[in-house]
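Only one protein chain is missing; all other protein chains are in place.
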Amino acid sequence: MKAKEFNIKWGMVIDLDKCTGCGACMTACQVENNIAPMVDASNKLRTLSWMLVYELSNKKAAPDAEIAYLPRPCMQCGNPTCVPVCPVIATDKNEEGGIVSQIYPRCIGCRYCMAACPYHARYFNWEDPIFPKGMEKTLSPNTSVRPRGVVEKCNFCHTRLMKAKDKARQEGGNPEALADGAYMPACAEVCPTGAISFGDIKNPEHKVHELAKGENAYRLLEKLGLAPQVYYVSKREWVRKLGDNYAATGKAGAEKKHS
Amino acid sequence: MGLDRRGFVKIVMGGVAGTLFTPVIWQSLDDVSIWSQNWGWIPRLNKGEVKAKSALSKLCPAGCAVKVKTVGGLPFAAIGNTANPMSKGGVCPICTGGAQLMYSPARVKSPMKKVGEGKYEAIKWEEAEAMLVEKLTPLKGQDGKIAAISGDETGTANEVLSAMLAGLGSTGFYVMPGEMFTATKGVKLMGGNGQPGFDIEGSDLVLMIGADALDSWGTTVANQKAFAATRPTGGAATAQYIYAGPVLNNTASVCDKWVAVPPTAMATFALALANQLIAAGAVSSAADFGDYKALVAKYTPEAFEAATGLKADVLKDLVAKIKAAKAPLIVAGASFGQGAGALDFVAAASLNVLLGRVGQKGGMTLLGAAPKAIASAADRENAKDAGSFLASVATGKATPGALLIYEANPAFALPQAAEMAKAMGNIGFKVSFSTYMDETAALADLILPAPHPYERFDDAMNPYGVSKPTYLAGKPVVSKPVADCKDPVDVLLAAAAKLGLSLGFDTYADVIKAKATALGGDFDALAAGGIWNGEAKGGALTLGAGALAKAVPVKTDEKAVALAPVTRLAYGTASLATPPANLVTLRDTELVGKDLFVQMNGATAKKLGVAKGNKVKLTSGSGEIKARVHVSEGVAANTVAVLLGFGRSAWDEFTKGKGENVYKILTVSDEAGTGLKVWAGSTVTVAKV
Partner (left out) sequence: MDRALFPDGVERCSFGKFALWMGFVTAFFLFGLYAMILIFAKGIVVTGLDNYFGFGLWITFDLAVIALGAGAFFTGFLKYILKIDQLKNIINLTVIIGFICYSGAMLVLTMDIGQPIRAWFGYWHPNVHSMLTEVIFCITCYCLVLIIEYVPLILEQKQLNKIPFLHHLAHNMHVNMALFAGIGAFLSTFHQGSLGGMYGVLMGRPYAFREGFFIWPWTFFLFVLSAVGSGPIFTVLCCTLMEKMTGRKLVDFKTKALMGKIAGTMLTVYIFFKILDTWAWANNFLPSVGMTFDQMFYGIIYGKWLMFTEIILCGLVPAIMLITPSIRNNPTLLYTAGILDCIGVTLNRYLFTVQAIAIPVMPFDSWQFYYPNWTEWSTCGMIVAYGVIVMSLSYRYLPVFPQERALNK
């Protein structure tokens, strides 16, 4: 299958050598996307975290141990495996920019898309979004609150794209050629070390255009052919090796143990 | 009646067609997607104009300069303020969820007085303020009868508190433990004065000894920005970062090198490094260099190996890197931001002196005393620690009649927390000025709700770690607080006036404006997200050899292992339990359900005879906690690491009862030579349960 191509390709380049794993991106994401705080957030198999920071380990014993943190938004795959499986077209990749949409009032919650996504980027809304009393006053105006029973995921803070385009129109600019930085998802905006770069990967005027082509840039599970729009960068070889399975070449494979 | 095939088909088709012509079916089907998205219990979004207002978000210890985004006047998110030179557009994880904290279920909604064990009654502010004055009046003029504990390191509120106490005839102003307190004492031992600063931004080799500078130490966001500036994505790094400490923490994860030093061997590591630097030719013009050289001679590579379990090659490698660097900087600190001795600080900071890095660009600086807004306020460098105070309350040496607690949680966040909470019981009248129902508020006789940072005037003078004098100030973002609260300083100023004491101000806002003016800054510019900076000073520091000579090497019990408490900013601070919006960042290797994990490396686990998932008991001289084992190679030899800040007994459903309070098993000892209370070198025994 060929990846779906658009003139604009919104993408991220995440520098894993800069990510301290502080969690600000995750919190900013929860806040921007109106995800109700979970009383037991320690059951990771039930939490909603559109942005999730994974901990990677070089598997060496102390004192030679190294760790790295890997923030995982939705990859907005060029060839998304979740889109064709949806029985009700509740998710699609049909808009300039290549963001994979999720239509909450359409979703029936069958979770087929979750079974399809190897990045675990999709989350099922297990419970109704109940906020502590009064906290609903801090709802972001950018994302509707979803009922229980639907699947949701990162959409690169799509409302921000709409707003950036509106702003460009009002200011007489071209909404289809936004300046670098005019549109930023919440996680990229808040990251204190600037580990997350964001922009149009096809636009040479955007920083990510070159960064995605860097010698240490790679994508997760490239061999599966999903063509993600999220790139990672690391100078550490062991980190890059954990980006894909290289059993065929005798290199790092899947971890066997929970870490 | 006969029915042929045609009749049969007719009936079936007619029935189906007839049903389809009923609009009711179609309309109701079509409405389903709308209904099921908009049930009455699904909250609706707020409407209105979206604005961004500058604020000083003092939810984290350093305080983030943020822009609070509001919709129709209601705050909903915080983003960095790119115009602020300190945070440069970054926000820490705590301040990111600042808006949500306004509505934390743990917020104290109105003044409350204690009416029985664990029982409170909401009262009016008039009654609360009258009660405060009434209780303080008989204690006026008697030294030691009125005490105050402040958990705010940077606010000018401290000037008001200490000046008020002084005016009432008491010298009982105490601060919660932190790096600023220890480091200032350390600087004194090195013959200097003031708070040390670290120019991380200007350095090309940053060796952090203990200090978790990229996550929970000092001005986190500014440090992260400085680090990030040396690491352009896709380009070559322009500075090296090395972390020496017991845990492969967030800071160490991005460093070029992690030196796994057990918490009991931090000073040994620094002095062994000094030994090797001197061996490699380092000389200092400091007067006590001779004594220092003789002193560090004891800290041989062999001694280093014995104390840390590391190979001495690590030192050689470090020496080579330091010698090759143009502007090396040693950042001294405790791995969890407190509890280290002044001598630990001196041991690490002396390396800056040895390398001639004091007062240099990218080196260690000294921040002189800042002009005060209230002349009678106590000097920061003479601060006294709350832990020692409560210890003397426990033994009956100190007998205060009233204790004012400002933005502090001594009942939870002091070492040997259980004893501290008990000691508070000896004090007749305790007032907690707190935004949240924390463990200390739960013990207080009077709880006076303080505003959330978006609802108040506040400031931050020299947040710990800054390399030059720095001042930030902020004003409220919202017109009205969401709880029935009053600014604690306003309340104190009013009470002081009723007690016949005038400090020259009526409100905290006026105090802050006066502070800004005293510094030569402009309050309005500061409140708009600006910053005031002064000039950093150098200073002729000694190597602290005299003080270091008195240091006694930590003796470790064969059965015990070193305890390394771990702080992660996202999980809260000494005065803030994990905020609801940050809970999701917790890992399932740190806390699952109500079980906290204790982390140790495979070798330590083997030595202790425990395995992944085992339930264990950690026992120290002051108490015990239960935890489950997680084997992680990111922990130094013979060390166990546990997250600090859990095991809350107050707060809300998001944190209450989760995990255990590690402060309970931190054991306080007196530092030889300085008499300071230290607990960074606590040890514990680990047993399976």
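Chains: A and B, in written order; residue numbering restarts at 1 for each.
Methods note: a contact is a pair of C-beta atoms (placed from the backbone, for glycine too) under 8 Å apart; a residue touches a chain by one contact, two chains touch by 3 or more.
Small disclaimer: the values here were computed from a predicted structure and weren't measured.
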Of A:M114, A:I130 or A:A179, the one touching the omitted chain in the full complex: A:M114
- prompt: For the full complex, which residue in A:K4, A:R106 or A:K207 touches the chain that was left out?
  reply: A:R106
- request: Determine and list the chain A residues touching the chain excluded from the picture.
  value: 1, 44-47, 54-57, 70, 79, 81, 84-90, 106-112, 114-120, 123-128, 147-151, 220-221, 223-226, 241-249, 252-259
Task: Against the chain that's been left off, what residues of chain B make contact? List them.
output: 1-5, 8, 29, 32-33, 35-36
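Quick note on the criterion: only the chains that are shown with their structure count from here on.
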Message: Under the definition above, what is the set of chain B residues touching chain A in their complex?
response: 33-34, 36-39, 41-48, 50, 71, 74-77, 79-80, 87, 90-93, 96-97, 99-100, 102-105, 214-215, 220-221, 224-225, 227-228, 231, 233-234, 248, 250-251, 253-254, 258-260, 309-310, 482, 568-570, 580-589, 591-593, 601-603, 632-637, 652-654
Statement: So, in the complex, the side of chain A touching chain B is made of residues 13, 15, 17-24, 26-28, 30-32, 34-35, 37-44, 47-49, 53, 55, 57, 59-69, 104-106, 128-141, 144-147, 149, 186, 189-195, 197, 210-211, 214, 216-217, 233, 259
